[in-house]
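Missing here: one protein chain of the complex. Every other protein chain is in place.
Right after this comes subunit A.
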Amino acid sequence: MSAADLHTLTGAYAAHALDPAEAAEFERHLARCPACAQEVAEFTATLARLGAAEAVVPPAALKDRVMAALPTVRQDPPQTGAGPAAGRSRGRWRRHGPTLALAACLAAAAGFGGLAVQQHRQADEARARAAALQQRQDAFADLLTAPDARSAAAAAAGGSGLGTVVWSESRGRAGFLASGLPALADGTTYELWFNDSGTMRPAGLLPRSDGALLLTGPVDAAKGVGVTVEPAAGSLHPSGAPIMLIPFA
């Protein structure tokens, strides 16, 4: 598809009307097209007006249920301090337009799902995990905003969902963003792998259908990234065929 053709997809993209493969192709285009990113943002705001016009009076019980559930839902930690994700002024947006547009688009691809994992485990782990998550988020933001950040995407084999890999040669790191992957059966997780010319090297677990993960370990000579479904604790070697393989290309 030519760039001009892709540009016309801004409307369908903002309306969530593209299939995963086309959305991925469009997001690659967005990364190089700040004007498209601007148009998508305006269309998103326009469509929100259509959405807001549908407002109804919600039943009181809904608020009771939502408020009651808050303590059980762990929040993404706030981004604090002078990390790479902080202080993105409009000025920075302009200077780093394409790269930050890429970051924004990928954030959208992940459905604004939390970076890293949102496992709901024992509360006493929370503090240590929050600190670790913060570090990983900073690293992920650093990767997304790297001047040489590139991305590639693929649809999940035989099903719904989209995986996007972001990598940076200068950082030597890669990240993975999942959007609407097939729901996981209980006791299973998505596992990410670096594809070292056919040998799969474990690169982290993503126990969710949506979200993002900074891959563990350096990219090195890996040719791409694979995703499999594994038991919840993860595996040292893939136990089945990958649901997606995304080359670094």
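One rule holds for everything that comes next: contacts are C-beta pairs under 8 Å (C-beta built on N, C-alpha and C of every residue); 3 or more make two chains touch, one makes a residue touch a chain; residues count from 1.
The definition used in the following text is that contacts and distances are computed from a predicted model.
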Chain not present in the shown complex, as UniProt names it (candidates "Phosphate transport system ATP-binding protein", "Permease component of ABC-type sugar transporter", "Inhibitor of KinA" or "RNA polymerase sigma-70 factor (ECF subfamily)"): "RNA polymerase sigma-70 factor (ECF subfamily)"
Touching residue (missing chain; options A:8, A:170 or A:239): A:8
Contact set of subunit A toward the excluded chain (per top definition): 8-12, 14-19, 38, 41-59, 62-63, 65-67, 69-70, 73-79, 88-90, 93, 104, 107-108, 111-114, 118, 160, 180
